[in-house]
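Here the complex is missing one protein chain, while the rest keep their positions.
Up next, subunit A:
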């Protein structure tokens, strides 16, 4: 018993020592910046307009990157669009893409699991988004009775001001560069590069933005810290404990390789259990060290934050049980196939 707790604490110590400064701090600052600088209302206005399926689906997939970072905020957004007249395909694409692959999760996955995994995550999520959107609109197209939005588009505000766009880009650099440029050597090197870049964007922010905007940015950042950080620490601890308890042979047997079965199991674990935003990455990283295959890892990364049992219930409550059932089934099937496909044909040596 004591061993197990110690393993959890050790995982926590490793994690805090090597990720908080160079991964989490910039990631939270970036997320806070997106929430406070990006005008999401305008993005949603674009999404509510009538368009062809191809263009509305693409737009929804791209917009989801910036709209929300966790499944709790995305349900109101998706339902708002749906009941406001957007197509059901668009609503469910937002519901899927925003948690499965937003900019926060993506950069974090990259620095923890490598760029190829991050790239696979975004490509797979978008392919799945199109398939989910098509399935939902095929099955439920006739049911949708919400009023169609008026055809005329009104002039809209800017989505993002130029100077805040540049600021977000600088924050993104402070998140990416230390983790991609410095792959070996002492951790201190990363911290130094991170500190230099952080000073850079702090000075830039101070010079170009009004104090009120900066305060708002920091306030949103603090919200992310308060909401996600405790869950993340708990997640890392639990992962450490699981790593100690579960024998390697089990993980290899059930989640190893790239078979359909291990991909299906990984998808199911992800689809049922609740992962707070970002916790899926350390979880997958630990399981991979214990022998999980790359395909199942991708499947778990995708479905982990995107779906969970409480999330199913919320979707069922808002959109109706039938839609929730079709959505969850589609995701589980797609996740399995995508994990299997990427494992065998994309990641294969």
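In this text, contacts are C-beta pairs under 8 Å (C-beta built on N, C-alpha and C of every residue); 3 or more make two chains touch, one makes a residue touch a chain; residues count from 1.
Please note the rule applied: contacts and distances are computed from a predicted model.
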*Absent chain per UniProt: "Stage III sporulation protein AF", "Dipeptide ABC transporter ATP-binding protein", "Thioredoxin family protein" or "Oligopeptide transport system permease protein OppB (TC 3.A.1.5.1)"?*
"Thioredoxin family protein"
_Option from A:61, A:79 or A:109 whose C-beta touches the chain left out_ = A:79
*Consider the whole complex, including the chain that is not shown, and state which of A:25, A:44, A:316 or A:346 touches that chain.*
A:44
_Take the complete complex as the reference. Which residues in subunit A touch the chain that isn't displayed?_
35-36, 40-41, 44, 72-73, 75-77, 79-84, 216, 219-220, 223, 226-227, 314, 318
